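Note that one protein chain of the assembly has been removed; the remaining protein chains are unaltered in position.
For clarity, chains are labelled A and B in written order, and residue numbers in each chain start from 1.
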Amino acid sequence: MSRGPGSPATTGRSVLFALPAVLPVLAVLGVSLTAAVLQSLGLMPFIGPPDLSFEAWTGNTGELFRATGLSLYIAATATVFSVCIGFLIAAYVLAMPRMGRIVAALSAATIPIPHVIGAGAIGLLLSDSGFLERLLGMPDAFPVLVGGPWWIAAITEYAWKESAFVALVVLGSIARSVGELCDAAATLGATATQRILRVVLPLAMPSLAVSAVIVFVYTLGSYEAVWLLGPTSPEPLPVRAVRLFGSVDLAARPQAMATALVSVAVGAAAILAGILVLRRVRGFR
Amino acid sequence: MSSRLEFRGLSRAFGQAEVLHEVSLTVEPSRCVALLGASGSGKSTLLRIAAGLDDPSSGQVLVDGSDLDGVPSEERGLALVFQKPLLFPHLNVVDNVAFSARMTGQSRKAARRHAMAYLELVHLSDLARRSAGCLSGGQEQRVALARALARNPRILLLDEPFSSLDSRLRDDMYSLVEDIRAELAPTIVLVTHDRREASILADSIAVLDEGRILQHGPVAQLHYQPATLAVNRILGGLNALSGRVTGGIHQSVFGRVPVQPGMVDGPAFLVMRQEAIRIVVTGEGTAVGSVTGLKSLGAHTLVRTEVTGDHGPSGTLTIDVAGEPDVTMGQVVGLKPVNDSGWAVTR
Partner (left out) sequence: MIPTLQPASASMRRTLPGGTPMRMVLGLLLVGWILLPLVPVLLWSVAGSWFAPAVLPSSYSLQGFSALATADAARAAASSLCLGAGVAVTATPLGYLGAIAARELPALPGRVVELVLLAPLAIPPFALVMGVNVALLRLSTPPFAGVVLVLAVTALPYTAFMFRSALATYDHRFEEVARSLGATTSQTARHVRLPLLAGATARAFFLAFLVGWGDYITTLLIGGGQLLTLPMLLGSAASATGNEQLTAALSLAIIVPPLVLLAALTLPASRNRRK
């Protein structure tokens, strides 16, 4: 990409362009994080005088840890499934001329569907005596998927929505080059399986890694599916935060903020880890 | 380790359009055949079919007499170097060359050792650890060549591999191909649209035009004894004078020229390469012409003359003269064939 000439005039104009985009982001993010920190420490109470207290952070660490662990489990599992299924979709679309086009169109068409709808749909599909159980003839051994202990319905919803996203990202990044490179690999003696594992997969690796980080951070902080499809307890971070935030007990506010800040921190850590891994992947090349 | 490659009655149609039509061609072991044709004539399609990347509509590809139908590319033992280098971006130079050895299950170390030998062959062992993305065009193409050779192919297929290189690099690549032929003696099919490249590298040239092989023969034969006007044109011949053959003699404005034996009497074109005509003083030549154009090609000059005579309608003859010719526009000069006999074609 060619940058414009870096003359002072251009730079000045660019700064002017950047301000309307950058300022709202900085303002909203800055105010939000600052206010969250202050509120979590009791320095910005809803009513009454400010009073520094670490109660929200230290008071119920067990529950906070459990919520964090649960959120990590849900996000990690959903990410693994999304990435695997997304790669499968992308490979299928690249390999099959006609059917692939249909799969690509269907998969892309699910992207505009909001998560709250996806959660509703998965609820109708997987719930007790839902569509899937009826399709299977109401077996006695049908597991509790919605509201069950393993959060399967919520994870399925994330995997359903996000695998389409992963497929879109992977296709966008490798569709142009992969056909020719597979031709080259075939003439060099690579079998079908070797072409998938030694050519297509490494080529898709950077885009898979980037989309994995995005999916992980997104599912970590997403509320709708875990709220609609999960059991009432234990609570993952978003559900806990939203419940405390809406609580009539004003003392719950600082705890809600602490929970929100923990999820921000976990997300940031995941992004940092992702960047480090990506560096490795690139350096490995 | 080199093999005989044979195309037998090979056709390929994409929908309505027939891209290859009944192509038959044999390449003997360790020979190099150049497939010469304009772009869009079906050259790449033929190579892709040979490599198993595309299937023919009808016809066969045989290697050492056995039909390759249904054999997947990876088991054919042919290596194809594409027009683009197509180096794997996730592998460095040596791992690109080691790719085929890795595919056969060799350890990384053994595969790399094997690859280094081929990198030395293309004079790139210094860049073994470079990432594939940080090479110049010529280096990329040399790595692609080494990668193909490292497979120990029975047959090497080259699809315009040098067409994106500048002329000096191309000359380097030509001597590299000579080295490779001397050292490994693979059977080579070289696809090109450049007749100079075909003449330099190949033992014989097959001319492909709109999906048909027009002629296949040694380099000199293609130049001086083309089968048709089209072959003459594709090999850069500029002269074809219409006239008549009677009793083995072609008559035209150029006079009476004995042609190849076996020509039946009737209308025919006299094909004379521009390099095979000399400008002489009027009276000494077999014909006279007036100079109508001078075009410098650097060390050579093309002199265009309008030839009129009593043996037919007037015609244009172009003569390739080394250096600066001693003629001016409008001057009347004598013209004389270098050899006493000529070559006639009927179409």
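Keep in mind that, in the parts below, contacts are C-beta pairs under 8 Å (C-beta built on N, C-alpha and C of every residue); 3 or more make two chains touch, one makes a residue touch a chain.
Being a predicted model, the structure only gives us computed values, none of them experimental.
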Which residue of B:V19, B:L53 or B:A344 touches the chain not shown here: B:L53
Touching residues (missing chain, whole complex) on chain A: 1-4, 6, 10-11, 13-15, 17-18, 20-22, 24-26, 28-29, 31-36, 39, 44, 46, 85, 88-89, 91-97, 99-125, 129-135, 137-138, 160, 163-164, 168, 171-172, 175-176, 178-180, 182-183, 185-186, 192-193, 195-196, 200, 214, 217-218, 220-224, 227-228, 237-238, 241-242, 245, 256-257, 260-261, 263-264, 267-268, 271
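What we mean here is this: only the chains that are shown with their structure count from here on.
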Chain A - residues contacting chain B, complex: 177, 180-181, 183-191, 194, 198-199, 202-203, 205, 285
Sites on chain B touched by chain A in the complex: 48, 51-53, 72-76, 78-80, 82, 84, 86, 88-92, 99-100, 102-104, 131, 147-148, 151
